[in-house]
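Our next item is chain A:
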Amino acid sequence: MAYNFDFSVVPHSLPFVWQGFKFSLGLTLTAMTGGIALGTLLALARLSGGRLFGSLATIYVDTLRSIPLVMVILWFFLLAPLFFTSITPERSAYITFTLFEAAFYCEIIRAGIQSISKGQINAAYAIGMSYWQAMANVILPQAFRNMLPILFTQTIVLFQDTSLVYAIGASDLLHTAEATGKTFNRPVEMYLFSALIYFAICFTLSTVVKRLQQHIAIIR
Partner candidate 1 sequence: MNYHWNWGVFFQQVSSSDETFLQWMLIGLGWTLAVSLCAWIIALVLGSIVGTLRTAPNRVLATIATAWVELFRNIPILVQLILWFFVVPELLPDDWSRWVKQDMPAKEFITATIALGLFTSSRVAEQVRAGIQSMSRGQRSAGLAMGFTTTQTYRYVILPMAFRIIIPPLTSEFMNTFKNSAVSFAIGVWDLTFVSRQMVEESGGQVIETLTAATVLYFLCAFAANRLMRVIERRSRVPGLIVAH
Partner candidate 2 sequence: MITIQNVSKWYGSFQVLTDCTTSISKGEVVVVCGPSGSGKSTLIKCVNGLEPIQQGNIMVNGTAIHDPKTDLPKLRAHVGMVFQHFELFPHMSIIRNLTIGQVKVLNRGEDEARDRGLKLLDRVGLKAHANKFPGEMSGGQQQRVAIARALSMDPICMLFDEPTSALDPEMINEVLDVMVELAHEGMTMMVVTHEMGFARKVANRVVFMDQGKIVEDAAKEEFFGQPRSERAQQFLSKILHH
């Protein structure tokens, strides 16, 4: 092979890549918390049986789950100038990801809530709790404990998806790695380096999730 590998660029790139990584991480955490919060509301709307909110939630969730994330990112970023005077790719990404991931978290949470036996909510009603009290004090705490591994797995997927902000040029891990590679004329090494970072993080986290699953399984 004709290519001469020179990985010395990697240490030089670290300050820049670190900025990009911080963005990816921040995006992941924001979308995770926002997504779970919004997702819980969507799940409750779908489960409550109320026709208006239930249908709206269903349309929202089914639509977002059927189209590519890249398209949603583009949609939002290209439409944003109509509603806001100016918006950076980064801020657009925060909003887009939160709204998009909420659809996925909603389905996980909905499945989690439905997996709690009906007997539990009946018992809560029998003590005199209202629907919302029962949800908050009895159902949701149990559901979340069961769903923890799957929620984490979705977050790992979310972290990988943050690389898609490439489409709008936001400065995430992939973008900064690529830019650094072009600057130092070592794109190949930097691409490999970014792949390695993604792999290391995702593999470690998924191993942690597996342990968590075994731990929960034992307790049950």
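Heads up, the rule we're going with is that contacts are C-beta pairs under 8 Å (C-beta built on N, C-alpha and C of every residue); 3 or more make two chains touch, one makes a residue touch a chain; residues count from 1.
Per the selection procedure, all candidates are chains of the complex that A comes from, given by their letters.
All values derive from a computational prediction rather than experimental measurement.
Enquirer: Looking at the complex, which candidate is in contact with chain A: 1 or 2?
Expert: Candidate in contact with chain A: 1, the rest do not touch it.
Enquirer: Under the definition above, what is the set of chain A residues touching candidate 1 in their complex?
Expert: Per the touch definition, chain A meets candidate 1 at residues 1-3, 66-71, 74-75, 78-79, 82-83, 160-161, 163-164, 166-167, 174, 178, 187-188, 191-192, 194-195, 198-199, 202-203, 206.
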